[in-house]
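Note that one protein chain of the assembly has been removed; the remaining protein chains are unaltered in position.
As written, the chains take the letters A and B, and residue 1 is the first residue of each chain.
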Amino acid sequence: MTEKNLYHRHLVSMEDLSPDDVLQILQTAEVMKGVSEREVKKTPTLRGRTIINFFAEPSTRTRTSFEIAGKRLSADVINISASGSSLSKGESLKDMSHNFNAMNPDLLVVRHSKAGAPAQIAKWTGRLVVNAGDGRHEHPTQSLLDLMTIRDKKGSLDGLKVSIIGDIANSRVARSNLISMRKMGMSVTACGPATMLPVQIGRMADHVTTSLEEAVEGADIIMMLRIQTERLERTVFPNVREYARLFGLNSERMKKAKKNVLVLHPGPINQGIEISPDVVAGPWSVILDQVTNGVAVRMAVLYLLLGGGLNQS
Amino acid sequence: MSGPVSNSGSMDQPGSNVIMTATKLRQVITRIAHEIIEKNRDLDDLVIIGIVTRGSALAQRIAKELKTISGVTVPVGILDPTLYRDDFQQKGAVLEAKKTEISFSIMDKTVLLVDDVLFTGRTINAAITHIFDIGRPKRIQLVVLIDRGHRELPIRPDYCGKNVPTQYVEKIRVRFKECDGRNIVLSGPGDENQKTSHDD
Partner (left out) sequence: MSAILIKNGRVIDPANGIDKIGDLLLDKGKIDKIAKNINAPAKKVIDAKGKWVTPGLVDIHTHLREPGFEYKETIESGAKAAAAGGFTSIACMANTDPVNDCASVTRHILDKAKSAPVNVYPVGAVTEGLKGKALANIGELAEAGVVALSDDGKCVTDGEIMRNAMDYASMFSLTILEHAEDTRLACGGSMNEGIVSNEMGIPGQPVAAEDVIIARDISLSEYLDVPVHFCHVSSASSVELIRSAKARGVKVTAEAAPHHFTLTDEACRGYDTNAKMAPPLRAEKDRLAIRRGLKDGTIDCIATDHAPHSEIEKELEFECAAFGIVGLETAVALSLALVHDGVLGPSGLIDSMTRKPAQIIGLDRGTLGTGKPADVTIIDPDMEWRVEPDRFISKSRNTPFAGWNVRGRAVTTITNGKVVYAWENKTIT
């Protein structure tokens, strides 16, 4: 039981989790999904626990998802966002962390625009920290909900071929999934324009290609990444139109894909740029399942990390 | 019982006593089924909810017995009260939660809540809270195979297979063929490490 125990461990990177940990989270998430499907979507499990959702970067989906997750388990959830926080008044992250600490939270959910901030807050506060996305580093709960969605549809994870397509260099979703999917026995292809593939990507992915056709063909899972259009306007890519032409997923291109392929997207979607509306609405699309599973996975993470003894910490 | 702490399927501890043989177990279940029919005139209003893992096995057997005796099919659901437990703060480890599967409405029904062993009453308390998050039943009746005493809450069974006085640290092991490969009820010395197991 101890080797399966996630109690009182940080979730900062998918590197923190063993394959058994991942499976335990996914199994627990199925239970949590059951709670969310009931009329009374609440259990008293984390009654009396305080969770601070510290979002120092704009986010609607992830913040809401964590908030719902905490509340469905009866935890007291406090949202602190960057605009309403002292960060805008020039207070340092470390000072802020000490202030959070003084409020005696049981767990901190941290979203920050700078890589490593959740790890640093964990170090500075000694509190449990769940990374809700840090810069271009990682977004572990997004990866977990992707894995849950895939496992729900495919039955298992081992041996599946995944293509992650888009701005790999700047995507925390890609980074977390590159770690976790390979850990779970999946074979991962990284695909994007050469300017969006980080150096030495070959050491992080099983295959690397700049051809969308190659990435689509034979894949069991196609994961499209959001393109930050403001980045396109800089120097990494000529323009949005060319991006869509070369790397946009449309139904024409889907003809080359496997019949039972799944298409994932972490959202928010730039319809018509990285993915066309008919692909989003197509039978292969599991994008909304991802959102539903997001709440379940986050409930599972909160439960497993906090479920043990307050008294023993 | 529910949770990963019970070492189901393993060899029984030395010094175990047989509380109920397979034959006795079958007889007791038949007796409980008759008592249920006696107490509940209208079986159509009845639903059965078993607590994971052996409570739900017992629930299935009772349903089967009711069908044999009266011809009525009573729906059976499974409930895991883990998320409703009151003792998270005391546990160093996370308990594995399983899915509650109740595919029927319990609104205004008589719920037969079934568990194998009744001990402190805390599991039953959690299960009742859980039931009320699912719907509002007309009444809840409690079925247990073994009542081993040591109640910490004002809970008593409506149907009981057998009262077995025990030491607090003692362990009662209910074994069903479908879970454990054989039908038997044993008592024996508790495992020190499993003192916190929810044998209730």
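Details
The rule we apply is simple: a contact is a pair of C-beta atoms (placed from the backbone, for glycine too) under 8 Å apart; a residue touches a chain by one contact, two chains touch by 3 or more.
Quick caveat, the model's predicted, so the values are computed rather than measured.
The hidden chain, counted over the whole complex, makes contact with A. Interface note: of A:93, A:191 or A:244, the residue touching the hidden chain in the full complex is A:93. When the missing chain is restored to the complex, the residue among A:198, A:248 or A:266 that touches it is A:198.
Per the touch definition above, the residue from A:67, A:106 or A:138 contacting the chain not shown is A:138.
Within the set A:6, A:51 or A:119, the residue that contacts the chain not displayed is A:119.
Within subunit A, the residues in touch with the undisplayed chain are 92-94, 112, 114-117, 119-120, 134-138, 172, 175, 198-201, 203-204.
Simple rule for what comes next: only the chains that are shown with their structure count from here on.
Across the complex, subunit A meets subunit B through its residues 1-2, 4-7, 24, 27-28, 30-32, 34-35, 38-40, 42-46, 73, 303-304, 307-312. Only residues 4-5, 80, 83-85, 88-101, 129-130, 133-135 of subunit B touch subunit A when the two sit together in their complex.
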